[in-house]
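The complex appears here minus one protein chain, its other protein chains still in place.
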Amino acid sequence: MDDRLVQEAEQILGAAHLLAGADAAPYAVDGMVPRAVAFPESVEEVAALLGVAHRLGAAVIPWGAGTRQDLGRPPKRADLILGLRRLNRVLEHEPGDLTASVQAGIALGALQEALGARGQWLALDPPRGHQATLGGLAATNVAGPRRFRYGTLRDMVIGIRVVGADGTVTKGGGKVVKNVTGYDMNKLYVGSLGTLAVIVELNVRLHPVPAVRAAVAGTFRSPDEAWGATRAILHSPLQPVSLVLMGEPTEHGGVRGSAAGGAPAGIGSGPVAEDAGPWVLLVGIEGFPEVVAGQRQPLHDLCLRAGARSLTALEGEELVAAESAMGTLWDLPSAPCWARCRLSTVPARVPKLCEVAAGLGAEHGLRARVASFIGNGITHVLLMTDAGGTVGEDRVIAAAEGLKAWAAGEQAAYVMEAAPVALRRRVDPWEAPRGDFRLMAGLKAAFDPEGILNPGRFIGGL
Amino acid sequence: MVEARIVRELTALLGPERVVGDPHDLIVYECDGLTLERATPGVVVLPETAEEVARIVKIAHREQLPFVARGAGTGLSGGCLDLGGGIIISMARMDRILEVDFDSRLAMVEPGLVNLWLTNAVSKHGFLYAPDPSSQSACTIGGNVAENSGGPHTLKYGTTTNHVLGLEVVLPDGEIVWLGGRVQDRPGYDLTGVFVGSEGTFGIATKVVVRLLPAPEAVLTMLGVFETMDDAGNTVSQIIREGIVPAALEIMDQLTTQAVEDYIHAGYPRDAGAVLLVELDGPRAGMALQADRITRICRENHAREVRIAKDDEERQKLWKGRKSAFGAYGRITPNFYVMDGVVPRTRLPEILRQIEEIGARHGLRIANVFHAGDGNLHPMVLYDGRIPEQTSRALQCGEEILRACVDLGGALTGEHGIGVEKQNFMPMMFSPADLAAMERLKQVFSPDNLCNPGKIFPNPSHHGETTQRMPGIPGGAWI
Partner (left out) sequence: MAEPGAWKFDAVDAPEADRMMECIHCGLCLAACPTYRELKLEMDSPRGRIYLMRAVAEGRIPMAEAFIRHMYLCLDCRACESACPSGVSFEHLVEGSRGQIQRRTEGLPGLVQPILRLVLNGLFPHPGRLELLADLLRLYQVSGLQRLVRSLHLIPPALRLGDELLPPNLPRSERRPPGSSLPPAGPPRAVAAFFTGCVANSLLATVTQATVHVLRAGGCRVLVPEQACCGALHIHAGFRDVAKGLARRNIEAFLASGADLIVTNSAGCGAELKEYRYLLREDPAYAEKAEAFSARVRDVSEVVTEFPPEALRPVPERVAYHDPCHLAHAQQIRKQPRELLRRIPGLELLEIENPDWCCGSAGIYNLLQPAMALRLLDKKIDTIAAVRPSLVATGNPGCILQIGYGMRRRGLQARVVHPVELLARACP
């Protein structure tokens, strides 16, 4: 091997934790096979590897569990995959402090298990996020429905340790939940898609595992009606932890097969089941038993008043099943061509977005499925077509660009958060940069002047 | 001094009512709530629109004059001092609520709006703005954004940064841009997140989009009375460990309760070693059971009395007592110096013992009242500034207390900010590389370093030069 990158990496790690040549193929990013894949075990090793990459001008792609590598533009280059799976320890967990320090490579599921043994959890529930690593979740700042109550990692990270593009290790924040010492560097790195530094450690605030988890599921004939219920809940002093709207918009607000996009199994078996609508509003409640019990009826009443066709109280396995049904939107679709777009609007505009998605689906011969964290106004639209090849790509791109254009007109945010690489080569998955892009470009230039960290993948080609 | 032609230009832009240039007037702008540090500004201007702010900043940029935004001047770290003899841009006149959208649970406000006025305006619709620094009846939202302000209820609701969705800002070169906005999760770097808490060094916010929350259905306030601070501190940790997250958990020591009782008779016992104030809020259902759990935990930690405020009047009185603590100190000591350290909450008993030792070593009394739920301490070093060595000993105490906080895994400041007050303590927490990364971040926003220069970062030559220390006046505090 005469690749200096590989040689120097091997000096740092030894051969056992380094892949190169054909062995690196499984770690191809958007079709690009890296020159080396390294699995460091310590922060020092990460720093040394970045130092080498920096010196050699090698492009570095941080890699947690690899669950979200299809987010963003294809990278400009991919020389070194920095796999963080061996940095997977819980460094500290003090239940009385409701905080923990963890290494970035720990999987969310493993972390929750460790914390759960002592009655606490990291209040983050990204769909199908069990395998994802904390570092990856922080870099993408993805979250699940319970963000309505708990926020995202942005709100939970209280301290951070990163390795900069030149291999310098720095930290920000600290170990306490209330801390305004210096700039809030946590916010800089969380959600920066690994383009400014590699996250190696995180200090997070935790929450107690709720004694009871439950939900009220209502079915509605239209997103408008479901919004009516949501609106009533948003105006009330009730404290649900999540508000999810699921369904499959069709052009006439109509009734495509309910199980396909609408009511998951078990929902819709309530008193007016036969007439159940295709839209499901899943309202999560959790906490001490008496708190959950006290909120169920008022939520029930608000949904009924808004026109719910059926109502089901969910708990235990039924709740898990309903949440899993929502999660199917995050599974790799079997359709030949597809894309999942995420749009952020104000909550009141979610019904309109459903209508727009339906219209675009009809126009371009696609199916569209929707899962909206409607209380936050964050809507995921899965576009699918049975057509393959360029025809399929054309259709999905046309519909996705239609959503992007609508979002631009609404001051809404847009990203195509997952799609086959063929699509992402043809169309920018990010919304157009705005007035603040100058600052973002400045940050990239300041923190990664050589452009070696995830080059070209982020918004505006950062 | 700012040159007369520049003052004339500013006056032509804003009119004489909105430019303060008389040296006899300017002295009132030489400090904020922290009177220990003073610096007289060159000129003070009061814009009313973002465009006016932009034009002022452009003038400053053109003339390479330093400038700093000021809200109500209630800050406690000297954050809005004009160290460079340039322009103070008072945002106080930009105090309107521009939009309220309950469907989206948000409001768009101008930065000079008084914090409490926002809650007052939305409360009749059943909403509130959650961050409630104790100065909320006077401090401004813009100041809260600069300092990432907290308050007694951050335990449950988080600090300002968790409640700001977007900002319109005037950058240090005078350009107006939006960071974030009404919608969540906009792709790109979290510029809103880094701006909040940047202590006015990244630019000037001219519009702020904040979250509104529905007011809780019920609120319940409890008082636990303990013989020792240790027992009160342990109670706090156990409450948290048992999965209860109250809206607020506040502890006062005996020195404080006695001062408060002498002053306003809030109903605290004078002979207790510590009192713990617990506030629960949320759905009415189950609140009584929560209170029972807390009562049990207090008893298990040897509380000699646990009391639930029976009506709103008693509740208000207890809180008034808590919030008057600093005013009350003003009556038992000629001077006091307030700290704002943080420790992990399980280390509270330990830090309190250390604080006592530090006080004893320097021969000074130190009172404690603090946000126990967050581990955010406000030790109050009592001293007499007329005795020269007492002032330096008080400052020495402060430094030692903060060092102890950091050594226990804590932080230099939980809500007051670094400002000029603690800039030279930054190396206690951050390495040169950490600070260099922060400096790099600042350079992106403020390459000319004209926007509130001289703050946050260590500056060993600073004290006694750019600002004048003023030990004769009690350090202001309302926390």
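Read from first to last, the chains carry the letters A and B; within each, the first residue is number 1.
By our rule, a contact is a pair of C-beta atoms (placed from the backbone, for glycine too) under 8 Å apart; a residue touches a chain by one contact, two chains touch by 3 or more.
Please read all numbers here as calculations on a predicted model, not as lab measurements.
S.K.: Which displayed chains make contact with the chain that has been left out?
M.R.: Output: missing chain touches B.
S.K.: Looking at B:S90, B:Q184 or B:T221, which makes contact with the chain not pictured?
M.R.: Hidden-chain contact among the options goes to B:S90.
S.K.: Among B:L13, B:A138, B:V177 or B:M428, which residue is in touch with the absent chain?
M.R.: Once the missing chain is taken into account, the touching residue is B:A138.
S.K.: For subunit B, which residues touch the unseen chain?
M.R.: 17, 20, 22, 24-25, 27-29, 31-33, 35, 44, 46, 72-74, 90, 92-93, 95, 112, 114, 116-117, 135, 137-139, 263, 323-324, 326-328, 330-331, 334, 473-478
Quick note on the criterion: only the chains that are shown with their structure count from here on.
S.K.: I'd like to verify one number: the distance from the centre of subunit A to the centre of subunit B, where each centre is the average of its C-alpha atoms, in whole angstrom.
M.R.: Averaging C-alpha atoms per chain gives centres 33 Å apart.
S.K.: What does subunit B use to touch subunit A in their complex?
M.R.: 101-106, 126, 147-148, 150, 154, 158-159, 161-162, 171, 177-179, 181-194, 196-198, 214-217, 237-238, 240-245, 282-286, 289-290, 342-346, 371, 374-376, 409-418, 426, 429-431, 433-438, 440-445, 456
S.K.: Any idea which subunit A residues touch subunit B in the complex?
M.R.: Contacts found on subunit A: 94-99, 119, 141, 151-152, 154-155, 164, 168-172, 174-188, 190-192, 196, 207-209, 211, 231, 234-239, 287-291, 293-295, 342, 344-348, 376-378, 411-415, 430-431, 433-440, 442-443, 446-447, 458-460.
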